[in-house]
Structure formats: structure tokens, C-alpha cells
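Take a look at the structure set out below.
One protein chain omitted, others in place.
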Amino acid sequence: MKIIDLKNALSDFWKEFRKVKSGIFGLFLFALFLILIIFEPALLQFPEANNRWRDISYWENNPKSAPPEWTNFFSSKKSSTSSVLESPEEKDSNMGGLRMKEYTFIYNYDFDLPPQDIIFMAEGNGDPMVLLSFTRPDGESIDLIQKNYTLGDAGRLRISTEKDSKLEAIDFASGYEEYSVTDKLDPSLVNPNEILFSKAEKGMIKSKIPLKGEYILKATVIMQNENDIVKNGKLIITGRVFGVLGTDSYKRDLWTGVLAGIKWALLIGILTAIISVSLGVVYGVISAYLGGFWDTVMMRIFEIFVSVPLLPVLIVMSAVFKPSIWTLILMMCIFFWVGPVRTVRSMAMQIREETYIEASRALGASHARIIFKHMIPLLIPYSFASMAIYIPGAIVYEATVSLLGLGDANIVTWGQILSDALNSGAVLNGIWWWVVPPGLSIALMGMAFAFIGFAMDKILHPKLRTR
Amino acid sequence: MYGKYVLKRAINGIAIYVILIFIYSILFNVTMEATVRSQIEEVVRAEVMSMSNSTITPAEITRYGERRKLELYTQYKLDKPVGERILFRALNTLTFQYGNSTIIKSSSGSNGVMDIVLEAVPKTLILFSTAMIIDIIIGLWLGIKKAQKPGKTLDKSTSVVTMIVFGMPSWWLGMLMIMFFAYIVKIFPSGGLHSTPAPEGFAYFLDSLYHLTLPVITLVILGFWGRAFLTRNIVLGVLQEDFIMSARARGIPERKVLYGHAMRTAAPPIVTMSLLALLTSVSGNIVFETIFSWTGMGNLYWVSVQQNDVPVLLGNLSFTTGLFISGLVILDLIYGFLDPRIKVGGKA
Partner (left out) sequence: MDKIKMDEKNVLEVKNLKLYYNTSMGQVKAVDDISFFLRKGETLGLVGESGCGKTTTGTALLNMPTPPGYIAGGQIIIDGEDIVPIPEKEIRKRIRWEKISMIFQGAMNCLTPVYTIEKIMMETLREHRDMTKDEAYDRMVKYLNLVGLPEHILKKYPHELSGGMKQRVVIATGLFLEPKVIVCDEPTTALDVVVQAQIINLLKDLKEKLDLSFIFITHDLATEAEVSDRIQVMYAGKIAEIGTNLQVYGPQGPAHPYTRRLLSATPKLHEKVEELAFIPGTPPDLLEPPTGCRFHLRCDVSMPQCRLEEPPLVEIEPDHYISCWRCSR
């Protein structure tokens, strides 16, 4: 079989394939995944997510376990969204030799549920003193924080109202609420923002009626030393809903995780399928071609591999050897290649009897030449179909191994996201946006290849075709 | 004729089992020995500790400890060359002497790995065989329906569903099912084998059934599509055979042609392929148990991975392999029994 014949055969195959609607749909899904991979850098809100997925400090400004933003659309109580106020009004002043910098942020609050946290961030160094004050639409002004900070080597100032102004908020509430109520509050369980964004009245601790309008947050930084510098102040509103797919309980953006997982799933699936199906096809053809004693020996070896309970062995090997993603792919290939062998062998048995094989043998063609030039090309369409069918399996196996916490810790895969979800009790807490998207992605990718593979299979087995 | 076939298959199965156990022993030798060594040290340390408040001098205690350690090393053949150690371990595994666990204990408090594994086996069998039976019944029924009218709406739509669920991990669906049926619509328990405290008598049976329902439903709604698709293809293939046309020409009613001639012929491949698919799906879905806190073998994998309990992990693997191979042999036997070409013999 010449290359040109092969090309013709493939183009004929494509002509047939085009007619199968489900196959085209599968290809479309596959293309969609590819596009998402190509544009991943542009789509990632958190560019370092691939390397710092497990680095909690990278995600600290995100809300915790926040549902996706679009859930607001379906709920009667609108949750505050997350945003960053980056260009505040800046004012430098000098008061009695002390340099001061004043940042004024204006935040329009138009939600029913207040943000989880309000974080003031700045860069610089030294030991500045920071005063944070808060002016509400009703004119009330609260001094939230007055504290000295040591910026240290990181040169980063981060002040969280959620952490640092609990007492101030309770203090504010006690101006309206009865003492018996405020006294019983456990400060560690109070989110100050819930008080700060509620109408100031009796019963506010309990009913928390949102006070909508313009809030002014003023951060005054006092440089206490000569060389204290503070710059690039910004205010991060950590909402109650976040991004496309929300966040997990480690504050990680799930959309980023799911997006970053695509390439790994595809890589694992395709690489495993290509290697193992190629191995299996070659093995089956050689076994059929050689026949006799060698066929028996090869089939015995094959039988041993077939008798291995795949997933348990993969789990144990992963637990014992702690593989990287590449070793895991290799391990899967060691067991996956048996899949196509039986079918390939019986197909090759038929091909072997064809006259042109006999003819080329008579002409003195070498075994290798006959196998690789004359027999294997005939099996290429079948190989493609099997590859497509094996891809979902490989993806699911990797996900399962990852679910047990045995995945490669240097990458982000869907299985790992689900593993974290399971271990953090996302199921029990109903954090569906943590559980559904990664699993759905696995299912969708599996579906894409199932559609492609089944369509190919249909073309290859016309007997089962429906008229 | 069939007896010889049975014998041949059984011997073959045992041979494969032995080979696999040897491979495991070679593969996991280093890890297993490290565990045994630390177990020995633990034992010796405990013995030494218990002696320390007696009147023996510290030097003597240390000497005793050293001696005990060597004794135990010899007992576990850790002083022998590596080939002999592997052989020893493989033979132990083959005789189901899996040793002791490091952390996990059976419910009776035993730390023998075999006890722990044996406790898990029936739970796994109950869950998966229940799901299997329902799965096969629905799958067969749907498959025949599909094969009767290939290319029609029912066939096409169910085939699409087959492809949709093709790459869906069962444990993920399990997570969704729990989230939905145990937390949003609270009609099923979120997991476990029975309520705590477990009720007595018939109520216990009902309670177990109730706990079994959600995991079984999950397994079945993922599984039977594939079974139906397979059945359809086999039956459709058989329906195009000459003897079907021949039977129709002889005036045999369609019902008998379909359920008699076609199904009886399709039975050996359907039964074996379904069982094979189920066997691999059991081994592939084994983690699924964890989601439902179903304390079977799959959950045991999970627990032993979390606790890093190597002896339990390896013992469980050896036992699973044994069960898996037994399943394969039984499969062959069923096939041979159903197909007269093997059962009766003669030239095929």
C-alpha cells in the first residue's frame, strides 16, 4: 500500500465520516476544547495558576467557597460581586514632619448580601501606620483600623477588614443594638462587613437589612520613618459570588482550574491512546503474521495482561511509586495496549491470507516490510476508531487515581480538583460549582471522543449500520 | 468434553494468578520489605519498652532488642538474598498470608490483612452484583428493543445517551446523586451500609436495602446503556445471519425467531461480553464505594492509600486479582456451557 493509496483511503473515510452527524458533533466538541487550550493564556484570569495552584497565598484575595457570579441572576437576594478598585484618589501631605498618604476609595454598594471581605493592599517598605475609616451612605463614619504594620521583605501591605475590624464593627452595632445582643456575640464568628453594610437600627444584628449606596473608604498611611514608602494602593472587594465558576474553599478560582485542566486531560487521553493502541495493533499483527508457536506465546503473554484488574493495579502502583503525570501515562500504556489486540489479530489473520501478501512474500519482501507496509496500513482506520474509544478511559483512570490523592502535584487536573472537593466536603456542603464543572468536563471530553469513535466504528462495521 | 474444557480453563486461570502474584512480589518488594522492617522495629521497641521498668540493666535490654530484631529478620527471611525473599513473599501471598496491617484494623479489632480484606469482600459483592443484575436485565431488554428497529428513534436516541455517558466517571455521578438526593431532596441517605444504630431483624434488611438503593441506581443508570448497545450490536449481527431468514421462511413466528433462535445464538457472546464489561467496570468503579461510604474493597483501597497502609493495599490487590481472574474463568465456563460448539465439541 502506497502513501497515496493511504491518503485516498483516508479521504474516502472522511467522506463517509462527514455523513455521520454525531461524529461531526464530537469533532466540534473536540475543536472547542482545542480552541480553549490555545486561548488559555488569554482566558486565564490568574496567569500563574498553572504553577501556583496549590499556593494558598496566590489566591488569598478571592472569596471562599463563592458561587459563580451568574447565580445572582437566579436568586432573589443579590450577592455582592468581587471587584478591585485600583485608581483611588491619592493625596500626599506632610504633617509636622510626618509624611502621609491618603487613599480615598468610593464603592457603590447595590446588593443584598455584603462582601465577604474588604482588603486594602499596597506596596512599599518600612513600618507605616495605617488608619482605615469607613463612611456609610447614612453619614455614619467608623474608624475601622489603626495599626502599625511591618512590610518586611515582601514589601506588601495587606489589611483585611474581615480579620482586623471585628471589634470595631461590633462596637458600631452596639450603638444601636441592645447590649444583651451585642454582648453575646462571639467576635471570632462575626463578619464585620455584615454589620458595616447593614442599616443601623435596632435588631440589625439579626435582620441585617442592606444599606445600599455610596460608601467611602479612606486609608491613611502615615510613614513613621525616613525611608518608608507606600505606593499603588488598591482596594479589593471580595464578594460573595465570583467569576465564571466560583471559588473553592481554598479560595481558588475554579474556572481557572477547569481551564488549566483541559490540556492535561487531552494530553493524558491522546498520548495514552496513541501509544497503547499503536502497541496493541503492532502486537496483534505480528502475532497473527508469525502464527504457530510465536502466536501461542504472544497470546499467552497477552492473556496475562488481560487478567490484570486495571484500576486496582494502577492505584497500588501510584501509591507505591508516586508517579509524575508522564510515568502515570506510561503505566496506563502498559495495561491499555491489550484492548485492540484480539480484534486486530483476527483482522490480520484474514489479511494474511490475501493473495498480495503471499505474492510479496514470494517476491522476497522481509517480514518487517510485509507487516508495516502491507498489513498495518489496512488497520489504520480501525486504529483511529479504537484510539478515540480509549481516550475517555484514560482520562477517567487518571481522574480516579487523582481522586485518591495520588495525582501529579505539579499540575492541575480535573480529577485533582474533584479530589479536593471530596476531601473538603463539597458534596456535603452543597458546593455544586466545585463538583459539577470538573466532572462535567471529564464527561464532555469523554463524550466528544465517544461520538467520534462510535461514528468511525459505524463506518467500519457496515453490517451494524442502520439503513 | 466440557469437563476437559473446564479443567483446562481452571488450570490456565490458576497459572495466570500465580504469575501475576510473582510479578506483584517483584514490583512491590522494596516497599513491602521497608514496611516489614519498620513493623519489626515497632514490635521490638514495644517489647523493650515493656521491659524497661523491670530490673534488667539497660545494656542487657539493648542486647535483647538487637537479638530479637535479628530473630524476626530471620523469621521474615529479610537476611536472605533478594531472589529468595521475593519467592518467600510470593508463596505467602499465594497462600493468603498477607501479614499484618500497619494502622487499619478490622471491625473485630484484628490487624490481620486477610481478616480486613475478607470483611470488605461481601460488601463489594452485594453492591456490585445487585447493580449487575439490574443492569443486565435492563440492558438486555433495551438492547433487544433497539435491535428490533435499528435506526429508529428509540435506537438512535439511546445510542446517543450511550455516548454521552461513555466517559462519565461513576464516582462523579455518585457525588452528584448524593448532593441531589441526600442534601437537596432528602429522600436517600448519603452513604453507609445501614443506619446507626442498625435496626434489628427485618427492619435491618429494609434499612440495608434503603442504603443500597442510591449507589445501585447510580451504577445502573451509567451502566445499562453500554450493555444495551452491545446487546443491540450482537443481536443485530445475528439477525442478519442466514439461519434467521431460514427460520422465518419456515414460518416460525417472529417472537420465536427473535427470542428463540436469535437470542439463543447471541446469548454466549452477550453473556460473556456483558459479564466481561461488568467485571472491568467493577474493577474500574471500585473507588465509587468511597463516595457512598460503602466499606467494601474499593473503600479499602481508599483508606489504605490515605493511611499509607502498604500491607493492606497489597493484600487487597492480590485478593482483587484473584477474584478478577476467577471471574474471567467463570465467564469462559459460562460461554463454553452456552455454546454447543465448545460444550459438545466436534469440529467447529
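By letter and in written order, the chains are A and B; residue numbering begins at 1 in each of them.
The definition used in the following text is that a residue touches a chain if its C-beta (ideal position, glycine included) is under 8 Å from a C-beta of that chain, and two chains touch if they have at least 3 such contacts.
Just so we're clear, the structure is a prediction, and the values are computed from it rather than from any experiment.
Of B:Y2, B:F205 or B:F243, it is B:F243 that touches the chain left out of the display. Contact between chain B and the absent chain runs through residues 241-243, 245-254, 256, 260-261, 264-265, 267-268, 338-341, 344, 346-348.
In this text, only the chains that are shown with their structure count from here on.
Partner chain B is touched in their complex by these residues of chain A: 22, 26, 303-304, 306-313, 315-317, 319-320, 391-393, 395-397, 399-400, 403-406, 418, 421-422, 427-428, 430, 432, 435-436, 439, 442-443, 445-447, 449-451, 454, 461, 463-464, 466-467.
The touching residues of chain B, counted against chain A in their complex, run 12-13, 16-17, 19-20, 27-28, 31, 150-151, 155-156, 159-160, 162-169, 171-173, 175-176, 178-179, 183-184, 190, 233, 236-237, 240, 280, 283-284, 286-287, 291, 301-302, 304-306, 308, 310, 313-314, 316-317, 320-321, 324-325, 328.
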